[in-house]
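One chain of protein is taken out of this complex; the other chains stay put.
Chain nomenclature is as follows: A, B and C, assigned in order of appearance, with residue numbering initiated at 1 for each chain independently.
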């Protein structure tokens, strides 16, 4: 059984910020097709703020890292994705509590808490063509890998892969939540930007946990 | 010695309107380069109004034809060219007086009166890159052809050719009157739109007097 | 991208500094990113706070002032404001009578205002929210995030603002705001896309003979694309969509609104068509606005908003207003 320390959680956020930066234009282009062309810009601002907040006031526990990130995302991102991701991180933080180290089971619970928070706030179900379509299969894949005795690194990789599958599934969907829903049938044929950024977030998690 | 009757003057205006219509886009493009892209539109409106006015209330003398045209151009053209051409026609009309028929000498005097009226109203001299640069050599060429014993048809053709020479001369000039003057040195390298329409007017005169 | 800016990232900060310099009647809280009336809250008056992405000017900052808003919270261009700034604005304008949040129905705006309201509630500030959702182009609201909030926002801010100025209490002001929203419908058309400063390229591409029908105010594509049509047909399309959704009759308030890049002369051409359609359908335009009131950066196009008036709403509409974007009666 592997455990994740505060430092790893910190590295997760830094890696996510890096990936968001590198993919900001792509995220914005996806949002231009079916939204308002700001998703990459929003998330870049949000995760830069998260990284800054962590640097300015280092967090003592994994849960504290996620709480700081949640607050920063809510305070700086704007748009729909800010409150949604921010709430996800805050719920995950609460799930971790004061623990100094996090097991694969605890991480699974935290991810499940995150997606539950996002679903509750956004009232989106699977199939509505939102970030939920990436989060939901990712959390399920993580869980079943761990349940099947897989290692943490394997589980996070499975989560990222499943998120990518979820992202691909959004192409054929017609949006029922968020701005893309205003397009009606014209929203079909495009990846959902929030699902695409969720892939980055989980890919970052897989990267920083690959050695564990 | 040939004489021109009312009907010929009427045909001159109809032919001018036809040429202006056919060349409206070119005149407007010339004006787009160094002015405000409306010269063809303005003159089309003005000469259509002149033709309509003549049709509605047929004029009894050559002078009356030109008076009606002058009024119509002033009332309907707008821009700088409306008052200038309109004044030109009104001065020409006054020069012809009540005469029922017009000799080559009388026509020469009328053309001279037209350009004098235009120069007075617009305060433009030769070389300022305006319609004056087409009118002035045209009237001079007309006069010298008649003075040399040339026929009316020959004189109007000489006038049109000289106007065309004047038009070409405007390309190298920097404008000092009208909107083109605002461009300063950038006005060089383009034909003056008003000089180009003056060519049409005199070409029409040559056409309707070709048989005389 | 051609814009009169210094750098894409500085647009909002620079513009807010410009607003501060231009309007002594406003206080611009540059760091916290909100705009209030200079001189602070009016004692005993219900506070009105609105906000949303920037790029819709004069909405909302231009509507802060006597008879309209107490505060506006501008987000980044086309991005909802964040809870912190809304929370700060809410506490700044609370004069004890509570605060009304006027929110346009976009997921981001709704969520951020909701979080701000919770924060304000923690501070003991009473907050009511009204969500504006007037855009009939969003048809099937059960299968979408619901209708967008567009032109009716201007009407809601003006009329609720007039009621608050007269001393109405929070419940009354909120009820009036909801009434205006319920009696109003909008439909928008884009002739050209617009470009977010930070994105650098237009949100969509349109051929020279095409337009987008049923657009919102965020440079997003509309419900459908059609061949560019004469103004009269466009007005008819918009008004038929509105009329089908909310049958029009009696006295109405009409706004023909430019999206930012449309010359006023064209808006008057559209207004003529709108006036003819309405009078042909027995509807009386009692009041109107023609101009740029809720824009989408430099987008060319227009939106048409109609509100079915009552005598009370008309009277509140006519009440004095003194803001940079709307002014009469003082």
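Note that contacts are C-beta pairs under 8 Å (C-beta built on N, C-alpha and C of every residue); 3 or more make two chains touch, one makes a residue touch a chain.
If you're wondering where the values come from, they're calculated on a predicted model, not measured in any experiment.
Shown chains touched by the hidden one, complex as a whole: B, C.
Looking at B:103, B:181 or B:212, the residue that reaches the missing chain in the full complex is B:181.
Contacts to the hidden chain, counted on chain B, fall at residues 28, 32-38, 41-42, 45, 74-84, 121-122, 174-179, 181-184, 186.
Residues 1-7, 11-12, 14-19, 21-22, 54-55, 57-58, 62, 77, 191-192, 208, 211, 228, 230-232, 234, 260-273, 275, 285, 288, 290, 292, 295, 297-298, 300-302, 322, 324, 327-330 are the ones on chain C that touch the missing chain.
In the analysis below, only the chains that are shown with their structure count from here on.
Shared contact partners of chain B and chain C are absent; no chain touches both. In terms of the distance between Cα centroids, chain A is separated most widely from B. Centroid to centroid, with C-alpha atoms defining each point, chain A and chain B lie 75 Å apart.
Measuring from the averaged C-alpha position of chain A to that of chain C gives a distance of 32 Å.
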